[in-house]
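Presenting subunit A:
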Amino acid sequence: MMRRSLTLFAGLFVLILVIGWMMGLPFTSSRLVEATAYSLIALGLNIQWGYGGLFNFGIMGFLMLGGFAVTFISYPINPDFWGSDGPMMLGRAALAFGAGALLIYGARQSHRLGVRGGWKTFVTVLAWFVAYCVYRSQIDPAAAYIEDTAGFVGGLGINPVVGWLFGGVLAAGVAYIVGKIALGLRTDYLAIATIGISEIIRALIKNMDWLTRGTLTVSPVPWPTPLPQDYQASGVDQISALLLARGGYLALGLVVLAAVIWLVSRAYAGPWGRMMRAIRDNHIAAASMGKNIKARQLEIFILGSVLMGIGGAMLVSFTQIFDPSSYQPINHTFLIWVMIIVGGAGNNWGAVFGAVLIWMVWVISEPLAKAIFETVSFWSTSMGWPEIPEIESRSAQMRVFVLGLVITIALRYAPKGLIPEQVRREG
Partner candidate 1 sequence: MTEFIFFLNQVVISGAVLGCIYALGAVGITLIFGILRFAHFAHSELMTSGAFFAFLLAGLFASWGIVTPIPTGFVVLPLAMALTALLALGIDKGFYAPLRKRGAKPVILLIASIGVTLMVQGLIRLFFGAGSYSFFENESKEIFRIDTSFLGSTRPLVMTEPQVLMIVVTIISVLALHLFLTRSRLGKAMRAMADNADLAQVSGINTALVVRVTWIVAGALACMAGTMLALDVTLKPDLAFNIIIPIFAAAIVGGLGQAYGAIAGGLLIGFAESLAVFNWTMVLRPLNGVLPDWLQLPNTLALVPTEYKLTVAFVILVVVLLVRPTGIFKGASS
Partner candidate 2 sequence: MALIELKHVVGGYGGAPILNGVDMAIDQSDIGVIVGPNGAGKSTTLKAIFGLLKVTGGTIEFDGEDVANSLPDKLVPKGLSFVPQEKNVFTSMSVEENLEMGAFTRRDSFAETMEWVYEMFPVLAEKRRQPAGELSGGQRQMVAMGRALMSKPRLLMLDEPSAGLSPRYVIEIFETIVRVNAEGVGILMVEQNARQALAFASKGFVLAGGQNRFTGTGAELIADPEVAKSFLGG
């Protein structure tokens, strides 16, 4: 098993070298940074699915939260906003939100006043409705005002690494709420519920222009490490500046990844992991053996989501743009699933391997598809047949075909993943 993993990682390394040789170091280095972020995200999903058996299909939502968090924390302060009435109006909206929350809480406790059954449901629904109206009555004008005067609230201008952490915290907060609501559902039902929740998150982030600038996008989001421009300013030539900057970011990312792997593996190897696997295998029995299923599943859901939030934040600060419309389930949820299923669910190294492999395949699938097309076209023209029309478009679209092919082939020959979960046989 060990040998298999080593061989596979060696193969991956060779693949990266080949890509580096063909596409150049700057390009490869930035793909590696992204792969690092995706590894974190895949580890997060591996915790949720591989350890905990939780069918989270709402990864995209957590990535967006992370992206938003880092944008908000690290983007420069917008003086237009802070100098206007905006903060005060937002404060009022927050008060309205709090009041609404209190109202709902009160309605939910109304049974203490003797309100029961259908009446309680009615009171609760009414409270929700009133709270919704009250909140909207405050937030709608505030939003319109901010969009008109300041564009959006801007950021806080704090170091992006704090933003990553905040991404984790924000994801944790939302995961807590989502988990409280949805973790009772069974597999496929949980999957679709989480898809739904992530769509809701996307709709909010995309349309709350006053907070996120929505489809107008925010850029450039700052880097935690020096930018290529900074190196250039100090007289380094362009290529070296690029490499230095990306290398710096990559190093930081790898440090985070290493720390996470260390923590996660350490927990998973011991009684904590055993308990989680037991819950995954049979939660009824685990409950009867004294394990608090709800709390533990929530714990694992939050832990996984934190990694997704951090990973999502890393991605956004790296590409320097937060564009809510570029989040698509296919790229940000399913791709991650493919990573851990192909890599090997329940195995951290499998998840990391899958993340890097699939990301690299995804990246080279475009030039690869194009090369194939050009070859075919060359052949067919030299055979006297007409050349393939619109090669650029068609080949770009064939990259999804290449990815699909890789997935199906990998699964066909290694249905448990390339580096599968290991049974813990003891001496």
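The set was built so that all candidates are chains of the complex that A comes from, given by their letters.
Side notes on the structure shown:
Just so it is clear, a contact is a pair of C-beta atoms (placed from the backbone, for glycine too) under 8 Å apart; a residue touches a chain by one contact, two chains touch by 3 or more; residues count from 1.
Being a predicted model, the structure only gives us computed values, none of them experimental.
Only one of 1 or 2 makes contact with subunit A in this complex, and that is candidate 1. Interface residues of subunit A, counted against candidate 1 in their complex, comprise 49, 55, 181-182, 184-189, 191-193, 195-197, 199-200, 203-204, 206-207, 329, 334, 337-338, 341-342, 345, 390, 393-394, 397-408, 411-412, 415-416.
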